[in-house]
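Single-structure report; data block below.
Note that one protein chain of the assembly has been removed; the remaining protein chains are unaltered in position.
On to chain A.
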Amino acid sequence: MSSLILKLQFQLLKSCNNLWTIGQISKYSQYSKQYVNPVPTKQDQQLLEESGEIKPLKFLPIKAACNNENSLYNYDPVVRKFHNFLMRGGNKDLARSLLDKAFENVKRMQLARYHKETDPEEKAKIITDPLKILHKAVENCKPLLVLISVKRGGAYYQVPMPIRETTATFYSMNWLIEAGSDKARTSRWHDRMAIELIDASENKGRVIKRKQDLHKQCEANRAYAHYRWG
């Protein structure tokens, strides 16, 4: 009997080992390689239909959509990403409430500015939509280059390298979140965050300074650019 159990255990282990080695890229994926990612929003689906890329997708198996992806009118992929970067320890409720409070603060501050302004030309320039401000802030804080440490001849060099779109988004959102956290103990995150978001959307403030500092360092280390190729 014991030998049979051992045999079974061995077989299980073997199958597990096989599982690890199926795909080098996605070790833990539940889906096989033929499955395609879902397109949740209607606008993206329409774009696919217009370009004709939807035809092959119609005959392929599609993964289940994430529970925070939907086609509601208030769905925003940038906000979704921001929630995920802001989340600590899986506490998404807190992340969402914090960002909502920050949005409320942004709205209040911008409306106060709007009503205070007397010049009609200046008044038209003030954006009061917090979502638009977030989009603009994230877009303004994206770096163009990034420094990566490379080991050459026993020493580490900071080498300027090209950056991907997703990585640039991560940098900008993370800097914004860190700027919000860098505050006095008496003030709240969402209060600080509102100020940072408005500043970044107008292309000034601490996060923009941080981005420019990175560009400056890249310029200073341009002599090491050839270390990219060893």
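Everything that follows uses one rule, which is that a contact is a pair of C-beta atoms (placed from the backbone, for glycine too) under 8 Å apart; a residue touches a chain by one contact, two chains touch by 3 or more; residues count from 1.
Convention: contacts and distances are computed from a predicted model.
Peer 1: Looking at what's absent rather than what's present, what does UniProt name the missing chain, "DNA-directed RNA polymerases I and III subunit RPAC2", "MIF4G like-domain-containing protein", "CHCH domain-containing protein" or "Eukaryotic translation initiation factor 3 subunit H"?
Peer 2: Not shown, but named in UniProt as "CHCH domain-containing protein".
Peer 1: Can you list, in ascending order, the chain A residues touching the missing chain?
Peer 2: That gives, for chain A, the contact residues 142-145, 160, 162, 203, 211-213, 215-216, 218-219, 222, 225-226, 228-229.
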